[in-house]
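Here the complex is missing one protein chain, while the rest keep their positions.
To keep things simple, chains are lettered A, B and C as they appear, and every chain counts its residues starting from 1.
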Amino acid sequence: MAEARPTEYRGSIHQRQKELMLKWYERLNEAAETGTPPTASLMISGNCVELLEAFGAVPIYPEVNALQLAIRHQSLEPILAAEELGYAPDNCAYVKADIGCYLKGITPTGGKLPKPDLVLCNFVGCNTYVKWFEHTAELTGSKLYVLDVPFSREQNPSQADIHYVVRQLKEVVTLLEEITGRSFNYDRFVEAVRCSEQVEALWSQIKHLARRAPSPFDAYFDAITLMGPLYVYRATREGVDFFRAALEEMQAKVADHKGVYDQENFRVVIEGPPPYPYFRTFRDMFAKWKACAVASTYSTVGGLWEFGARHDANHPFESVALHMLAQNVSNRNYLQRYEQIRRYIEEWNADGLIIHFVKSCRLFSAGQGDMRDYVTKTLGVPTLYIESDLEDPRYFAEAQTRNRIDAFFEALEHSKLTARAV
Amino acid sequence: MFTFERSFEECQDLIADLSLERVHRWKDQHGGAGVIGYFPVYAPVEIIHAVGMLPVGLSGGGDRLDIQHADARFGSFICSIVKTTLEMGLREHLKVFDGILFSSICDSARNLCFVLKRNFPDLYVDFLHLPHNPSSAASIDFLRGEYQRLIKELERVGGKQIAETNLRQAISLYNHNRHLIRDLYSFRAQSPHLLRAWESYVLVRAGNFLPVEEHNSLLEEALNQLAQRQGKPRDSIRVVVEGAFCEQPPLDLIKLVEDAGCYLVDDDFVIGQSWFVEDVPRDADPVYALAESYVNRAVYSSVRHDFRAPRWEGLADKVKRSKADAVLFLIAKFCEPAYFDYVLFKKKLEQISVPHLLLEFEEKQFTFDRVRTEIETFVESLVFD
Amino acid sequence: MRLVAGIDCGSNFTKAVLLAQKSSQGSSLLGKGRVKSGINMEEAAQNALGAALENAGLTRDQVHYVATTGFGRYGVGFRDIQITEITSGARGAHHLFPASRCVLDIGGQSTRAISMGESGKVRSFKTNDKCAAGSGMFIVRAAKYLEISIEDVGKVSLQATNPQPISSVCAVLAESEIINHVSAGVSVENILRGIHDSLADRAAGMLKRVGMEGEMTLIGGVALQAGMVKALQEKLGAKVNVPPDCDYVCALGAALLGHKRLAARDSLASAQLVS
Partner (left out) sequence: MRIAAGVDVGSTQTKAVIMTDNGDRIILARALVDTGANVRKAAENAFLLACRKAEIPQTDVGFVVGTGYGRYNISFGNAQLTEISCHARGAHFVCPGTRTVIDMGGQDAKAISVGRGGQVLDFVMNDKCAAGTGRFLANAADVMGIGLDEIGPLSQRATRPVRIATVCTVFVESDILSYLAQGKKGEDIMAGVHLAIAKRTLSLARRVPIEPDITMTGGVARNIGMVRALEEVLGMKMQVSPDAHFMGAIGAAVFALEKMDQSFEFSAWRPEHAAGSGH
């Protein structure tokens, strides 16, 4: 078995991120107990957490709660509870897990989660999210605001798009002033935007280290470990410090040629969220082949920065709007995602693409067959397509998934070897 | 009644014709003028009409198109209409179109828009972002801008400028069209034994393919003749159908529901055809009027989010207005917006104790034994004491 | 005395019962008959009814009213009314166990959860569609694979000490899981109980969605399997009734409703719903 164990990322960063996430849950617990700090629910992708910082408010990310449960194998109970309420087997299981937890009073840490002072739906492409937050508001009785972000239908957002989002951001400011009774601290807002700018630069540098062979980290499985702090602390000093430390640790590994595996056999790009209920099992299936993810689309849900985009403290509102419009994978259209994958495969020189279809998320998955068609037939790059779910343990067929992954890497290996033989 | 009955058959054929022969004919008669298809639920047809093009409502392939290619592009857990629409493209059924419009109704449809773009690079495929935040004043201005963007694109595709007078005229034509459809629905709610749901359904859905002028006269004729129609009331329960706003149920399923002992006194079939509950104002800047109407005068729908007026209240009113005994949720398999809304609809109906039944369907379905059993059981549970 | 025949036209067997209503003091079951369905429903119904009449020592002309149910209910020309097996199943179960408020019907291909009111009137129901996951077929196949007779499944499953769950949603693919268990040395009883448990899980889910409360009555072929009953009892923590001959519950329910309609017809109301 020793061979098959994943050499999981275990730097001091790993510890630090645990501490940061616990601290976050403690603040949420405090909010639940005392009513302060003020809180607002947000969608991870294309969020405007910088606005909350300006009010000293803390974000609640239902997605993070849902995935924490799944990783801890606790998602099925709340999912069933939600289905008893009438949610369909084919509804997004993130939503069902979150609603189910609310109904049953389950939280990832056992601590309390506050009733959000504002349910702020930053609508960036995910229609399910509008329903989700509408239902949350209906259940909790919290105030709901849907910040409508125009979907990316042309190469770049228009001035009208940016103007529209900025107008709504300013409505949110007024709303938060009413709800929190605090006044909008512009300097703190600018400072938050500046922090995001720096975190994005650091995170981007880390992503680019994966272009080296061997890659110092797995840009799917390890990237996910770093994503918690990215979401919760992006607009804070703590975030900047965390990612600076992370970068240094990675650079050190690169310096003495340390990779994820003693020998990196395969480099792959992974598309789609992971099967959180079987996170470790799934990783082992790749570790067995010493296959390292060098890039992933899922790690750009929070933001797509490796191609140069950043927040900009000189134009705080506009750059927040731009981030929501164009710099997160959820609000970018399918063809833009194809392009992102193409660049990963070429610039991060990968051997193949893994598409993980998750039934919950049609935003990610609807049309992945066409994506597969594009990558295999147009780009001529080997692609593996597997299906399960990111939250619902009932849809992971372990034997079948392992069989496909084994077959895929057998084939890659066989091709490499026969190519060498010729 | 001869012509009357015949028009039902004609409408059925029109709906069933995947080769869109009728649309081809229009194109030929109009010197190859542009045809713009739009994916359900809603599109600003007035604008398309105003630039001299024919708006055509796409509504899937029904059970007449077996999917050979599209399954490979959209896998499991995706609704049928997304696949049949792509399949029609891959099987060259969409050749007649100069452009296809999508809007922000759901994630699958949105992705389909861009998959079509890739597979048909020469076709004008566009995505309209219809606002989800009606409570913000900004949304009307934004949508007005979005419509102006659309107008520019259509002018480019059609090679012809839009005249404001044409747009005003289009608006009044469609206002009239929606009036007639409303009359048809209220007649049916009044005397469901004189107009079967499937009959009014085909009459309305024919509007997906016909020029609005023609559809208007068809509806007028139908309404005139309905007045004389005779029929004996059946012993049925009054039911409102909710959830079939995008992918359409097979005609046989609608008939089956009626035969099982239901009067369908209201429904949301092809809801785009009766999108506005009031006339779009004619005086103001017409583009603004359309945008403002979308935000303030639209019917409630699972793909339009207006938090000022919850959809479940809308359903409750509909049930009251149509004096319905029950609600039948007719939901396309894998239609996530409908699945989500079902939860809050259900909650509301149980508060006001209105019985309801959930049935899933697929447009390509052609055997209904299970569905029949469920509907009959539902009717029996309301009829037997 | 009015005599009503209830005929359940199932896909495998056709069952008929004869029910007499002594106006005041309730109804009494006079006879029952069961024949293989074959492909001609009319014929099967005739024969089943014939068998019931013989069993009761009565003749055809003494039958006032015929109510059919089951998937072949429309295939019987001489019926007075047809009723779905969900409505009739609920009525029948309620007649046998008046305290039961929900019914679980696990047949060869379908699973149905039904909740009902005091009168046995259906309140709400769920049926599996599209895929036979969780249907009785699950067990039939497993038994075939494990080379034990379907009659023994229930008993064997009771001996389980460490049940192994089956996760596959497909009745057919589940076989490979079963085989994996076998080759991993898992005992037959633990596998069978695992299957019963996963069936019970699915069923429980459906029952909760129809609003499970009070006693539950299990009908359909699977009701004969003690292991399944135990699995359900443990899963639901509720009393599970199993009718003596669960095969006839739907026919019985049809006959009961037949009497209602007959009474209604007698009191001039025209018979409804006959298509």
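As a convention for this text, contacts are C-beta pairs under 8 Å (C-beta built on N, C-alpha and C of every residue); 3 or more make two chains touch, one makes a residue touch a chain.
The model shown is predicted, which means the values in this text are computed figures rather than measured ones.
Counted over the whole complex, the shown chains touched by the missing one are A, B, C.
In the complete assembly, the contact with the undisplayed chain comes from A:Asp284, out of A:Glu30, A:Asp284 or A:Glu318.
Note on the undisplayed chain: of the listed residues A:Ser158, A:Gln336 or A:Gln400, the one touching it is A:Gln400. For chain C, the residues in touch with the chain missing from this view are 11, 39-41, 71-72, 75, 109, 130-132, 135, 137, 145-147, 168-173, 175-176, 179-180, 182-184.
Within chain A, the residues in touch with the undisplayed chain are 1-5, 265, 284, 288-289, 369, 372-373, 376-377, 382-383, 385, 387, 395, 397, 399-400, 402-404, 406-408, 410-411, 413-415, 417-418, 420-422. By the touch definition given at the top, chain B reaches the unshown chain through residues 66-69, 71-72, 76, 365-367, 369.
The definition used in the following text is that only the chains that are shown with their structure count from here on.
Judged by contacting C-beta pairs, the busier of the interfaces A-C and B-C is B-C. Taking the mean of each chain's C-alpha atoms as its centre, the chain lying closest to the overall protein C-alpha centroid is B. Rounded to a whole number, the gap between the C-alpha centres of chain A and chain B is 36 angstrom. Here the spacing of chain A and chain C, counted between their Cα centres, is 48 Å.
Remark: chain B and chain C have CA centroids separated by 40 Å (rounded to whole angstrom).
Looking at chain A, one finds that residues 86 touch two or more other chains.
Touching of two or more other chains is recorded for no residue of chain C.
The touching residues of chain A, when paired with chain C in their complex, are 80, 83-84, 86, 394, 397, 399.
Contacts from chain B toward chain C in the complex involve residues 235, 259, 261, 333, 360, 369-370, 373-374, 376-377, 379-381, 383-385. In the complex of the two chains, the chain A residues touching chain B come out as 85-88, 90-92, 95, 123, 125-128, 130-131, 134-135, 138, 144-148, 150-151, 153, 158, 160-161, 164, 167-168, 171, 333-335, 338, 357, 359, 362-363, 365-370, 373-374, 385, 387.
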